[in-house]
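With one protein chain withheld, the remaining protein chains of the complex are depicted in position.
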Amino acid sequence: MHVQMSGITKRFGETLANDSVTLGLGAGEVLALLGENGAGKSTLMKILYGFYAADSGGILIDGKPVVIDSPRAAMAAGIGMVFQHFNVIPALTVRENLLLAHPDAPALLPTRGAGQDDWLGTLKALAPDLDPGARVADISVGQMQLLELAKVLNLDAKVVILDEPTSVLTPLETQALYKLIRKIADEGRAVILITHKFEDVVTCADRVAVLRQGRLVADQSSEGMSADDLAAVMVGGGTIRHADRVAAPASAVARFEVRGVSAGDAFGSISEVSFQVAGGEIFGIAGVSGSGQDILADCLAGVRALSGGEVILDGVAVHRGGDGRPDIDNVGYIPERPLQNATAADLDLRVNLFLKKLSRFPFWLKWGSADAETARLLEDFDVRPRDPRRTAGALSGGNLQKLVSARELTGPRKVVIACYPTMGLDIGATQAIYRRLFAYAEQGAAVVWISEDLDDLMHFAHRIAVIFQGKILGTVTREQADRNTLGRWMMGAAA
Amino acid sequence: MKPFALNLPFLKTPTATALLPTGASALVFIGVSALFFALLGHEPFGLLWQVVLGAFGDKYSFTETLVKTAPILLCALAAAVPARLGLLTVGASGQFYLGAWLGTGIVLLLAETSGLVLLPLMLLGAALGGAAWSVIPGFLRARWEVNETLSTLLLNYVGALIVEWAVYGPWRDPGALGFPATRVLPDSIKLPTFLESRAHLGLLFGLVLAVGLHLLFTRSRWGLSLRIMKSNRKVAESAGMNYKLNVILIMAIGGAIAGLAGMCEVSAIHGRLQPGIALNFGLTGFLVAWMAGQHLIKIIPLSLIMGAILAASDALQLFYSLPAAIAVVLQALLFLSVLAVGGFLSKRKKA
Partner (left out) sequence: MELGVFIAGVLLSGLRSATPLLYVLLGETLTERTGVVNLGVEGQMLLGAFAGFAATVVTGNPWTGLAVGALAGMLLSVVHGALCLGLKANYFASGVAVWMLGGGLSAYFGISMVGQRIDGFAPIPFGALAKIPVIGPAIDQITPTVFLALALCALTGFFLYRTRLGLYWRAVGESAEAASTMGIRPLWIKWQGVLAGGLLSGLGGAALSVDYTRNWIEWMTAGRGLIAVGLVIVARWNPLLALPAALLFGTTEALTLRMQTLGVNVSPYLLGTLPYLVCLAVLIYGYRRARSRGGMPRDLAAVFAKTE
């Protein structure tokens, strides 16, 4: 089956997400759709999957124009998509999730024994160790992805679209996925891999198409291409000023100490986490998504109650059991998922920038100099659009990230805790945030940096720890760090 | 899909956009009520006109409207104040009863005291009673996330029963010959009235509270912190705000206002504590607050309209022998009209 997207254009308000993109692929091909965050890759594929309608242009299957106006239509046409944010239902079992998506599921669900596993053929092939009776909430992220893949293959999809599949996987799981993709392609299906990682392109794909700011700027075989070649095409002309590495601090005296911290409930927990960060040190934490990073970050920042242990800053215990009472002045905190955890979405940008500093205003509210400060912050951190009266919820993900950074990464700080601070940002903005974040280390603050990007961690952090199922499995220095060891720790292998 | 695409330019002006929901709701309400009356075999618009007369036709009707407006206004505030934190409480009637109960208790206990002392004490007691009854669900919400709509609804029934226990039991007036009530309370605690009618000071309390609280919520730092807490509890707490304390505080204020309403009714209208005095004021207050978009100033005219409907329903009962439930039916129809129009307009906006 040959699929051709022809002249696809899509606008969202003022943003041109896709600009006259023409792209095709045939059976057995693995195409990597490469581009920075915000380049339009996801949008293009969502149009192919029927989530959005293109403003102009069309889709041809085997030379004939087709109308794909809904996911159902896409599935009927043989196109399946595995999303970055999975469409699984955590409270239901693996088996139930598969049955939900299967077109032939019977009206009366099969009970134990005979017939119960007839629909599980594909899943068993992909993940033989996965217990179909397990609740999806309890399985690992890698297994969830295989479940999603099984759903798509159950529908006998001829075109399989994978949206940033390796971003949630450990290095070992990534290799397994590459093998799987190869196998699927050899069966005669076409695979599109949406990614911003060079490794995906170089190792797995036959062809690479590069999107930059909505336009297709390259479409060629991926053979022989190096990471630098790809970077050049992806980013285009103009140099990106990369952040500089910060020298390790001279003194190893701990400034920020975490001792035996435990917290959490049935939905997730961390236990007995201990480490120390010196003043001026960048302490990186790597781990598969869902290993407890968000809980740990909340505990470190004093936002969440501890069930055990304590957090010590400059020799003084700042957080110990009971309810969180955050030390707002000394601690900068960028939580994960800024929309839910760091902003008041229906209030404007000005309020959001000052909500931790309300006490400096008079009782009968007058904003005074805050307006000028707001304008300056929005400018410095490149938050778009620059309108301070706009509600925070109206900002795009990347701009929201910048807004939160503007609030947390200004002013003197003794500790900065950043959890996925560059999520959704393009390379230029990412480096800008890095510069500000690491500047705090240069000034002597302790920086705790939780990231999903192992390469960046290994390049910039002074020490790297790995968290798995709520526990720190091991810590290495920048010099000692190697991908394989870290990758194994990320999957739970003992240190 | 826009079957009712009204593309009249004047509808797009700011004034029109602001008045459209109100105007449309009013029209829908009138239409639906007329339909209801017609289905019952009455002459619809004639009856609707009687409703207007029954509310504003003469001085007596007008003051009766004011009489009904006072408790509605106060109960609406009791619902709108917690809504500042996004709490959806329907507990005003229970708080009403507890306020009446505690206030009456104080009067019965200190009956000999001079009115100058007893009256304020009585009102304070009423406020405390209502506040306490509201703080319980508030605490449950703050501590264990127990949904406050459910807990306040359950406590309404308990509050009514507490009053019934008191008037059928320990506080029963033996001289009342089987009628369940306390003895008539002393004149010293009777709320001052005006316009030579039953319209009483409670109305003034409501107006002052509405305006005062409105200013507090919209112009003060505390008001802004409430908005932040409502928008995102986690962010507010990470900014150092005490969500739990504020929940309890705001529920207490709301409850105190409803408790006040209860004692005002006892003091100014009934003269004694008896069952059933809350009528549906609690629910009516909730409706008014909702229709006003929880806006404390808009609640004032809307309370008047509701008061008009209730006063007119009394008149309809008297002169047209319509069942008393007509008041409830009309209120329900009004609320449904507002919800329908509101939902329709917001759907069009998204389309």
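In this document, chain identifiers A and B correspond to the written order of the chains, with residue numbering beginning at 1 in each.
Keep this in mind: a residue touches a chain if its C-beta (ideal position, glycine included) is under 8 Å from a C-beta of that chain, and two chains touch if they have at least 3 such contacts.
Quick caveat, the model's predicted, so the values are computed rather than measured.
Touch with the chain omitted from the figure is made, among B:L140, B:A236, B:L249 or B:L302, by B:L140. The residue touching the chain not shown here, chosen from B:I162, B:A210, B:A252 or B:I269, is B:I162. In the full complex, chain B contacts the hidden chain through residues 83, 85-88, 90, 140, 144-147, 149-151, 153-158, 161-162, 164-165, 168-169, 230, 283, 286-287, 290, 294, 323-329, 331-333, 335-336, 339-340, 342-344, 346-347. One chain of the complex is left out; on chain A, the residues touching it are 71-72, 75, 83, 87-92, 96, 99-101, 103, 105-109, 111, 151, 265-267.
We take it that only the chains that are shown with their structure count from here on.
On the chain B side of its complex with chain A, the touching residues are 219-225, 227-228, 231-232, 234-240. Here chain A touches chain B in the complex through residues 301, 303, 324-326, 328, 333, 335, 340-347, 351, 355-356, 358, 361-365, going by the rule given at the top.
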